[in-house]
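The full complex has more chains than appear here; those shown keep their coordinates.
Letters are used for the chains, namely A and B, taken in the order the chains are written, and counting of residues starts over at 1 for each.
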């Protein structure tokens, strides 16, 4: 009954213990469910839903023009909903089905077969388990938010049916395998000893790269650079960003799977790294253009959240502040200089913030976990910073390659079947009316 | 009758309306517009995308008055709307052939 899967942060504990020790299926008579853990994991699961809708939906929605507002809300909602269904049908099995392949979880838990009220899932502490249903629900929310992040890259011009088809294929062939590789005890990257506490690679780099591929293949929005494409509601964007921050504690502190001191460290780091990234984005903006904008603060917020995601369980609070201060200038550089130089239209900066921020976070995780820097220690066997950083970089590169190639292939398949872009007239008139038959606002 | 169209600064609206009421104007239509003129707009930057907003928020008044009152209306607006800064606005006067009050069907000067 017990879930074989192990989550990445586990690596920390286990590597210190010297072996991956996944034999928790061997008679463990003292398995215990703590209601405090269950309470926290239920809370965490709903917090991640809160991140998707309303959080991400409003964050992205505020950034588009009025005529495309509902399309963003619909895409986010529909992607999350479809992926939840797919998760129960085959996604959970593909990711955590108990198979021993380093690349996927097999078909053992298709339709959640075999999972009952008595099934349990392991945590990072031996003998402490969770009801498997809450593990399924928690991981489901991760599977649901990741593809929704990609919306930021193709917003305001992609075709609804194409998006739906893409997402079903993408979670199946890109997300579930990578989740397995990073978080399952049998997974390839997991066994490299790379640290990804809450999903820097699986979620953010993965979605960021897929977004970049979409942006390049789709081409820019009509009128880009000529028409005013300013956010239709910075209010919604800032409110959405705030909801992301609030919900992100489910993401980050939830990934600890238990309500222990380590979860509270992840929480504190998620507070202060984000705060620091808000401040540093504003400082850069103040320096470059004389004014700190709300969109800058919101962007820094998300960048900080992304960067601390892989690191939150293994970094000290001062290290977290450092990471936050660091990530914003780098993302700022990408969304301003690099994007305009290479002329891809990553409409809402899915790549520039999630992809880039994720890479910065993943690599810095290898450095900031150093005990000398206040971290909780290296996880790779070699036990050196160099080896850890190397493991992190390998994980990043594999994610980039897998997501990049996978996304590209899928987009072209989708293009052939449903098409991926709306007509110029429809784009001009706006997706709300042309794809969904309604308007976001009336008076 | 004359139609007097005036573009003024939004925060002057109340003052102008009051001044006009004093001289006997009993109705007008007010529209929020974007003005383009010597007063320059501003630049907004969103994550590196820079937008020059060439328009400035203004308020447009449209007032129909009897011929006799037209000059006084123009003068009154001139005085009340003035801040002596660029962008104070313009006043235009056109001829109106006919006016009708919907409720009563009264026409021309009686309709105002």
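One rule holds in what follows: contacts are C-beta pairs under 8 Å (C-beta built on N, C-alpha and C of every residue); 3 or more make two chains touch, one makes a residue touch a chain.
As the structure is a prediction and not an experimental result, all values here were calculated from the model.
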item	value
Per-kind copy numbers - full assembly in this file	A x3, B x3
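What we mean here is this: only the chains that are shown with their structure count from here on.
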item	value
Averaged-CA centre spacing for the pair chain B and chain A, given as whole angstrom	53
Touching residues on chain A, where the partner in the complex is chain B	228-231, 289, 293, 295-296, 299, 335-337, 339-340, 349, 352
Of chain B, residues touching chain A in the complex	44-49, 51, 53
